[in-house]
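Would you mind keeping the following structure in view while I ask a few things?
One chain of protein is taken out of this complex; the other chains stay put.
Naming follows writing order (A and B), and every chain is counted from residue 1.
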Amino acid sequence: MNANSNLERMLMIGGLILLAIFPLLAGKFYLQLFAKIMIMAIFAMSLDLLVGFTGLVSFGHAAFYGVGAYALWLASPKYAATSLYLSLPLAMAASAVAALVIGLLVLRSSGVYFIMVTLAFAQMFFYYVTGAKWLGGSDGVYIYVKPDAALFGWTPFSLENAASFYYLVLLALAATYLVLRLLAGSLFGHALRGIRGNEPRMRALGFATFGYKLAAFVVAGSLAGLAGYLDAAQYGFVTPDFFGWRLSGVVLMMVILGGMGTLYGPVLGAFALVLLQDSLSDATRHWLLPMGIFIILAVLLLPQGIGGLLRRREAEDG
Amino acid sequence: MADSFTFFLIQILNGVQEGLLLFLVASGLTLVFGIMGIINLAHGSFYMLGAYLAFALAAATGNLLVAIMLAIPLALAIGLALEFLLFRHLYRRDHLYQVLLTYGLILVFEESRSLVFGDDVHGVAIPRFLDFSIPLTANLSYPAYRLAMSAVCLLVAGAMWLLIAKTRLGMAIRAGATNREMVQSLGIDIAWVYRAVFALGVALAAFAGMIAAPVASVFPGMGNQILIISFVVVVIGGIGSIKGAFLGSLLIGLADTFGQVLVPQLAGMTVYVLMAAVLVWRPAGLFGSRAA
Partner (left out) sequence: MTIVNNKESRRRVLKSMAATAGAVAAASFVPVRFAIGQQAKVKLGLMLPYTGTYAALGKNIDDALRLAISEKGGKLGGRDIEYVTLDDESEPAKGSENANKLVSRDKVDFLIGTVHSGVVMAMVKVARDTDTMLIIPNGGVSAATRELCAPNIFRTSFSNWQPAYAMGKVAADQGKKRAVVISWDYAAGKESTDAFTESFTKGGGKTEKELFLPFPGVEFQPLLTEIASVKPDVVYAFFAGGGAVKFVKDYAAAGLKASIPLVGPGFLTDGTLEGQGDAAQGMETTLHYADGLTFPKNLAFRAAFKKATSRDADVYAVQGYDTGTLLLSGLGAVKGDVKARQALVGAMEKTAFDSPRGKFTLSKAHNPVQDFYLRKVQGLENRYVSIAIKALADPATGCKMG
């Protein structure tokens, strides 16, 4: 584990420095693009807690992303700004609650049933919001003014500024990574990994596995809500597709392709997939075709994802 | 009032028809799931494949029935090829990788469809001899083609039951579902059983797309909706159970139909609420034998 964390630490610090100086070089369009990528990275890391650490393959993780996004809309008055310091924790709390409720219902199932049932619950959210007029329905809703960072009359920065928004997202990304890293290294994290390996054995050892799984589910859901909140804040437009199964699929892809169970893997996955998509989609309208082929080949050739490649090299060298 | 009772019955007819079509798609899915243990997200794409094949061949030959007869062997061949090239590598892999690979497959199917057929919405003409309506009430008639569809679905369901319950292949399938190693050690070539089952699953979904084309239209993304609902059917009915898929499909067809009419604001949700309810009561589905 130690050889691993050296490389990981280098990667993370290097990456952080690069990301931190990026705004000095890039224009508005690319700032927004990278902010979007970092938001997806937060989303992917939160899913990794479930998939990579606990062995819970959720195909409905977008449910909590959507809750975070709609929470911002609900908290925002029509043509005025809501406070960042109130709405952000609110959004994370709302997604945590949603994850708690759904977790209680779905964590009784396992294997294939779990995958399907998480998908179904995300669909339930999708259809509910699509049909609900008070939530804007299928056309989605608009957030006309970004959240306001004013604190006791002093406004340190404005989220309308692309660079400020970028740094907020970078901060959130770093914080998410640190929190998850700490959890992973703690007893809680080890318990999760034990559950992933052999749940009956963990139960025999006296662990209340359901409680651990539920806790992981809630933490993951809450962080997904954070990502959804930032997405809504960035573009100011929220639709039922935020709950969509395609989004759940894309983030799952990022986790698996990037390398599950590593935390930095999903971040790499997010960068790779979004950048690939952005450059390919300009080249051809049918960019999903090479993307699909890439995924198929990756599964057939790469059991551990891009991150796994690095890990294996570490294990060999160290 | 006799009048509203009549309409109630007609809605039941609508729901049953929807359920029967859904059964064709879901049965293929549950077979592949139950026998080979593979989650196949691209199953909806086979439905779309069938519809587009029917559309293209019907346009070329001018006759939907001829088109269907040509398309079925094509679908079987494609199923065999897919199993040989891709799916047989998935049997030992984690569900996770099956999900990922088949997700990539959906993308490939969708974009290939876009390249070959374009992105427009297409209609397929109902065969002339079925293009009439049967009056049911003073102001409402029922299209004969829909009745024909339901009849065909029932026939296929019956044929499947015969296959599984009364033939040697069916025996191998049932045996393979509970204990593959034993079947292999008995000398039955399990690889070919799997191949046949997979091709059958593909053909069933494609056939459903073919016969549904005149009433559902042929359009991009048509596979996705039916994919998710098929999964719900399989989860409700129990993985690997054809009986469960049949009952589950009918339940869903009825729930969806009545949901649209009685609670239009929550129409799309009824199916998932139903699933949640069944799972709370029976976590392995109504007829599920494996805790997957």
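Throughout what follows, a contact is a pair of C-beta atoms (placed from the backbone, for glycine too) under 8 Å apart; a residue touches a chain by one contact, two chains touch by 3 or more.
The shown structure was predicted, so the numbers you read here are calculated from the model rather than taken from an experiment.
Contact with the omitted chain, checked across B:His43, B:Arg146 or B:Arg195, is made by B:Arg146.
The chain not shown here is touched by just one of A:Ser95, A:Thr130, A:Thr176 or A:Ser248, and that residue is A:Thr130.
Interface residues of chain A with the unshown chain, by the touch rule above, are 28-30, 32, 130-131, 137-140, 142, 144, 235-237, 239, 241, 272, 275-276, 278-280, 282, 285, 294, 297-298, 300-303, 306, 309, 312-313. Counting the whole complex, the residues of chain B in touch with the unshown chain are 3-4, 7, 10-11, 14-15, 17-18, 89, 92, 114, 118-121, 123, 133, 135, 137-143, 146, 215-217, 219-220, 257-258, 260-261, 264, 267-268.
As a convention for this text, only the chains that are shown with their structure count from here on.
Those residues of chain A that touch chain B in the shared complex are 51, 57, 59, 105, 108-113, 115-117, 119-121, 123-124, 126-128, 130-133, 245, 249, 252-253, 256-257, 260, 285-286, 288-289, 291-296, 299-300, 303.
For chain B in complex with chain A, the touching residues are 33, 39, 41, 86, 89, 93, 95-97, 99-101, 103-108, 110-112, 114-115, 224, 228, 231-232, 234-235, 239, 264-269, 272-273, 275-276, 279-280, 283-285, 291-292.
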